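Only a part of the assembly is drawn; its chains keep their places, and the rest are absent.
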Amino acid sequence: MSQDPILIIISTNRINSLSAAVGEYYAELLSDNNQPNQTLSLTSLPSDFTATALYENQGKNAAFNQLKQVVEQATKYVFIVPEYNGAFPGILKTFIDGLDFPGTFRHKKCALVGVSQGPGGGLMGLSHLTDILHYLKMHVLPEKVYLRNITDSRLDTVLANTKYQQWLQSQAEGLIAY
Amino acid sequence: MSQDPILIIISTNRINSLSAAVGEYYAELLSDNNQPNQTLSLTSLPSDFTATALYENQGKNAAFNQLKQVVEQATKYVFIVPEYNGAFPGILKTFIDGLDFPGTFRHKKCALVGVSQGPGGGLMGLSHLTDILHYLKMHVLPEKVYLRNITDSRLDTVLANTKYQQWLQSQAEGLIAY
Amino acid sequence: MSQDPILIIISTNRINSLSAAVGEYYAELLSDNNQPNQTLSLTSLPSDFTATALYENQGKNAAFNQLKQVVEQATKYVFIVPEYNGAFPGILKTFIDGLDFPGTFRHKKCALVGVSQGPGGGLMGLSHLTDILHYLKMHVLPEKVYLRNITDSRLDTVLANTKYQQWLQSQAEGLIAY
């Protein structure tokens, strides 16, 4: 079992997102399995990071650097990824574009969870994200979770579907053992 | 021939990017073909737009709204897309995530140009972008241009490759006639 | 309105497939819109074509050549694409691998319909297929139809969902006007 905490990344900066609630549930799942964990939400991104932390400004924004360090220190990740415009949120890739290459994710491991109002469950976004994470040489757990047709923003309603509970549990166990 | 100006979108907010230079060249190409055109660079994005123009804040940032309006009024587009981390810049999708759905791009038309230091020419990024633009119901010209192995940031060096000049010219003609 | 018949390609060689039934329905739709049309099913492929019609044997299998000619003569296509193993049927790409490049599909136009037992509606397969058809320089109508959760093999049951009828009708009109 992994001793390092697993880092759960809420992959949107939308406030009060369902993804954040899914992330909280995932954190409990990991804790229930005696797996230390930590959560980083993209709502913590400095409001001007696109102008002060990317490209020629890489490393210059102290608040961004703190988040960057949290990501760098982790070795396993869970990305909770809502579907916006048929794919993952742009803010997630913008965040990744501010991280160091190739050190940040190289040879590390992650699991992916998609969340969508529509029936796809974030399938396309997780496929795109896999392309990118593989480019960064990160291991991506093949068991991806797709939470579909999520029209109610209350997590309770979502998880009333016990199939989803089992799916998340199975993935969490897979990630812990990965 | 299209009377509306074609909007060239420089799909990064990196300053002095090669993509901006490619965009200038594309603008000349269109002008030489008597095609009105206009350029919007993501360097114009307000520095705090990720916190003030997305999701629950959509429509509330006046500077963002100006860019939004420019995009909405156009009917044809060229996206000049550098490759960052094996895919298109996150900032491009973050920008799209702040635009109105489904009205902005629905039934409109575009051409895609990839720019990469590596040998891929932005292939993966343009594939992901096509998935998203098709989701938004935009027509994507099948002739995509891939500018590969661009290690010199001077456009002159890039375009010394006459194959690239011809490729861009052919695509521009295709877009005008689209 | 297009005078050339639209070619409907049943993209599997499975006999009595639901895709074939969807294709028949699509043919009626086109006819009802006064659009001539024709259907080619991959069930017509010669049983040994993978050994006698590809690569160094291209052009040598008379039965394959007949199908090849039907595809070459058309200018607009509808691909009815079931989902096998999370993507489109391998037989479809194998068929394409036996066609002439780049003449067969270059600058032609098509619409895509996905059919799946699961909730994806063939989303991933149509994305992969779009990558390939764009590589071949074919125009792909952005309005793709996804027939999802098709657990009943009777077309009547599928089309009892009037949303699907409208979606197919809307796409068919789009393709005719394309």
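For reference, chains read A, B and C in written order, and residue numbers begin at 1 within each chain.
Following the convention adopted for this analysis, contacts are C-beta pairs under 8 Å (C-beta built on N, C-alpha and C of every residue); 3 or more make two chains touch, one makes a residue touch a chain.
Everything numeric in this text was worked out from a predicted model, so none of it was measured.
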Complete-assembly copy number [criterion: all chains share one sequence; 3 shown]: 4
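Here, only the chains that are shown with their structure count from here on.
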Inter-centroid spacing, subunit C versus subunit A (mean Cα positions, whole Å): 36
Whole-Å separation of chain centres (CA-atom averages), subunit B against subunit C: 31
Junction residues of subunit C, two or more chains touched: 127
Interfacial residue positions of subunit C with respect to subunit B in the complex: 127, 130-131, 133-134, 136-140, 142-144
Parts of subunit A lying in touch with subunit B, wherever the complex brings them together: 13-15, 45, 47-52, 54-56, 84-97, 101, 124, 128, 131-132, 135-136
In the complex, subunit A residues that touch subunit C: 119-121, 123-124, 127, 148-149
